[in-house]
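Below: one structure, written as C-alpha cells.
For this view, one protein chain was removed and the others were kept in their places.
Chain lettering (A, B, C, D and E) follows the sequence in which the chains are written, and residue indices restart at 1 in each chain.
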Amino acid sequence: MLHIINKSPYDRPAFYSALKTGEGAILLIEDGVYAAAKGGVAEAKLKAATDKFKFYALTADLEARGIADRVVDGVTLVNYAGFVDLVAEYKTNQSWL
Amino acid sequence: MLHIINKSPYDRPAFYSALKTGEGAILLIEDGVYAAAKGGVAEAKLKAATDKFKFYALTADLEARGIADRVVDGVTLVNYAGFVDLVAEYKTNQSWL
Amino acid sequence: MKFAILVNEGPYTHQASDTAFNFAKAVLAQGHEIFRVFFYHDGVNNATRLTTPPQDDRNIVDRWSKLAKTSELDMVVCVAAAQRRGIVDDGEMKRNGKDATNLAPGFRISGLGQLVEAGIQADRLVVFGD
Amino acid sequence: MKFAILVNEGPYTHQASDTAFNFAKAVLAQGHEIFRVFFYHDGVNNATRLTTPPQDDRNIVDRWSKLAKTSELDMVVCVAAAQRRGIVDDGEMKRNGKDATNLAPGFRISGLGQLVEAGIQADRLVVFGD
Amino acid sequence: MTTKQFMFVNRKAPYGTIYAWESLEVVLIAAAFEQDVSMAFLDDGVYQLKKGHQTKGIEVKAFEKTFGALEDYDVTKIYVDQESLTERGLTTDDLALPVEVFSRAELGKLMEEQDVVLSF
Partner (left out) sequence: MTTKQFMFVNRKAPYGTIYAWESLEVVLIAAAFEQDVSMAFLDDGVYQLKKGHQTKGIEVKAFEKTFGALEDYDVTKIYVDQESLTERGLTTDDLALPVEVFSRAELGKLMEEQDVVLSF
C-alpha cells in the first residue's frame, strides 16, 4: 500500500510510525519531505528501510523548502502527476495525519 | 520563568525541548498533561528533571483525559486560578506551541 | 479511474488545501475523473466567499470555485462541521436563524453520508489534512 | 495586575480557545485586569457570528461575546489574518467589495500593532495556540 | 449497495483537538451505510479509549459514551497497537471498551487489506 506522510520526522511520529507497519511505498509531501534530506538524523532511518519500502518525495515541496539538491539516494522524485500515478497504482493509500 | 506545554510528549518535541532550556517551572495543560501520567516513557524524563524544574499540571485537563488518578509524584495540581497565579508569579512565560 | 478527495484543513493556515488543489488539477490533467471533493473539520473554511487574501498571494477559495465551474466538480461541505464553524448557505441561514450567508460559488452543504458515498463510489479516496 | 491574552486557533478544532476562555474568566475572578484579548492566525475564526454548534455543546463565539459585554473586554481581531480567512465587519465589507458581514458582537477588527501594544502595556501576555 | 472495507485510523489524543470526535461521527455514518467498518488506534490515538473522561472542568462534551454505542452499530472491529499502549503505560484494563491488540506489523497487514483508509 501507499503511505502518504506530510509531517516532519523531527516534529511528529508519523514517519517512524509508518515505517513500523511493514512494507510498501512511502510518499513524502509537505513537511514530510524533510525525512528525505541528507545529513539529518532521519537519513539513517530512511536508508535502513529501503529494503522494505520504496520512497518517493514531491519535488515542489522539496524545492519550496530549499532541499531539492540534497535528497537522500534511493528516494524517487515525483511531481503532482506522479503523486496521482502512485495513488492509482496502489489499491490502498493512507495519509498519516 | 514559566514554560507552558500543551502538547503530548508522545506527539511533539515541545516537552523535551523545554526541559533542555535549563530551569524554572513547567505547567502542563491540554494534551501536555500526558507528560504527568504515571507508567509512560515520559515519566522518567520528568522525574529526572525535578531538580531543575517545578512541575504543575492543570486538573481539568487531567480529568478530561481520565488520568487525574495517576499523576506522577512531585507534580502539583492547579486549577485555572492556579494557572493565573503561576503566570503572575513568574515575570516571563512562554507557551511551547 | 474515479478519485475522491477529502480536505480537512482550512485555507492558508495549513498546506493541506493547497496540496489537495494541486493534486485535484493533476488528477484531471491525467485524464481521471473526480467523483467528489469533500470538506470536513476546518476544511469547511475553504468554502467562505468572504476572504480577501493579499494581492500577491493565491486566492484559495476562488481557485476552488473556478475549478468546480470549469471541471464540473462536486464540492461538498459537511453540514455539521459547517455549523460549528459558521459556514452558511441560504437554507442554513433560514434553519438556524442567521442573518447572513457566506458560502462561495461551486460549494454545496450536505451530510457526512456524502463522504461515505464518495468512499464507496470512487476507486481511490485521498485525505489531505494536518 | 494587567493581563493580555493571544488566541491563535479557531473554535472547536483546537482546545486553545477553550483554555484561553477559562483562563480569562479566572484572571477576572482573581481580581486582575484584562488589557486586551487578541485573535490571530485561525484565532480570528472565533469572531464569526454565523456558528450554530450542537445544542448540547458549548457556544464558543457567544460566550466570548458575553464575556466581552459583562466584563468590558477589548477583543481585537487581526485585520490581515481576518482578510485571509473571511472575517468581515461593515468597514471591511465596503473596503473589499464583499456582500455580507459575519463579525460577532464584542469583537473589533484592527491591526497587529494592537497585539504589540498589548505586549507593551500589559504586565503579562499569555499565548494560546497549537 | 456496494460494501467496502473502511478503516478509520485514529492517531490523535482526545480533547486537545476535535479530530477524534468528528472522526467518530464519520464511523457511525459509515456503519449506517452498512459498510465493513474497523477502527485502528495507534500513537496518541490510544488515549481516546482511556476510560474515565470527566470533561466538566474543560467545558467540552465528552464522547466516551459514544464509544459505548459502537456495538449497537455493529462496529466491533476495534484494533489497538500494543507498542503505543506500552509506551504510554496503558493496558487493555484501562480502556473503555473491548479491543483486539495487535503488533504494528499486524496492523500494517490489516491496513493493506482495506479499500478505504480514513485517518484523522
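The rule is simple: a contact is a pair of C-beta atoms (placed from the backbone, for glycine too) under 8 Å apart; a residue touches a chain by one contact, two chains touch by 3 or more.
Just so we're clear, the structure is a prediction, and the values are computed from it rather than from any experiment.
Participant: Sort by label and list the shown chains the missing chain touches.
Facilitator: A, B, C, D
Participant: Taking the entire complex into account, which one of C:Asp18, C:Asp42, C:Glu92 or C:Glu117 touches the absent chain?
Facilitator: Result: among the candidates, C:Asp18 touches the missing chain.
Participant: Which listed residue, B:Gly24, B:Gly39 or B:Gly82, touches the chain dropped from view?
Facilitator: Only one of B:Gly24, B:Gly39 or B:Gly82 touches the chain omitted from view, namely B:Gly24.
Participant: If the hidden chain were put back, which residues of subunit A would touch it?
Facilitator: 6-8, 10-11, 30-31, 34, 37-41, 43, 59-61, 63-69, 79
Participant: Touching the absent chain: which residues on subunit B qualify?
Facilitator: Here the touching residues of subunit B are 1, 13-14, 17, 20-24, 91-97.
Participant: With the missing chain put back, which residues of subunit C would touch it? List them for me.
Facilitator: So the residues of subunit C touching the unseen chain are 12-15, 18-19, 22, 54, 56-58, 130.
What we mean here is this: only the chains that are shown with their structure count from here on.
Participant: Using the contact definition given at the top, which chains are in touch with both subunit C and subunit E?
Facilitator: The common neighbours are A, D.
Participant: Starting at subunit B, figure out the least number of steps needed to reach subunit E through touching chains.
Facilitator: 1
Participant: So subunit A and subunit B are the same sequence; what rotation in degrees superposes their CA atoms, nearest 5?
Facilitator: 180
Participant: From the C-alpha centres, identify the chain that is farthest from subunit A.
Facilitator: The most remote chain is D.
Participant: Could the interface between the copies subunit C and subunit D be described as same, meaning over half of its residue numbers are common to both, or is it different?
Facilitator: Same-residue interface.
Participant: Using mean C-alpha positions as chain centres, tell me how far subunit A is from subunit C in Å, no decimals.
Facilitator: A distance of 26 Å separates the two centres.
Participant: Can you compute the centre-to-centre distance for subunit B and subunit C, using the mean CA position of each chain? Integer Å is fine.
Facilitator: Taking the average C-alpha coordinate of subunit B and of subunit C, the gap between them is 38 Å.
Participant: Which integer distance in Å separates the CA centroid of subunit D from that of subunit E?
Facilitator: Comparing mean C-alpha positions, subunit E is 33 Å from subunit D.
Participant: What positions in subunit C touch 2 or more of the other chains?
Facilitator: As it turns out, subunit C has residues touching two or more other chains at 8, 41, 80, 127, 129.
Participant: Quick one: which residues in subunit A touch 2 or more of the other chains?
Facilitator: Within subunit A, residues 13, 93, 95, 97 contact more than one other chain.
Participant: According to the definition of touch, which chains form touching pairs?
Facilitator: A-B, A-C, A-E, B-D, B-E, C-D, C-E, D-E
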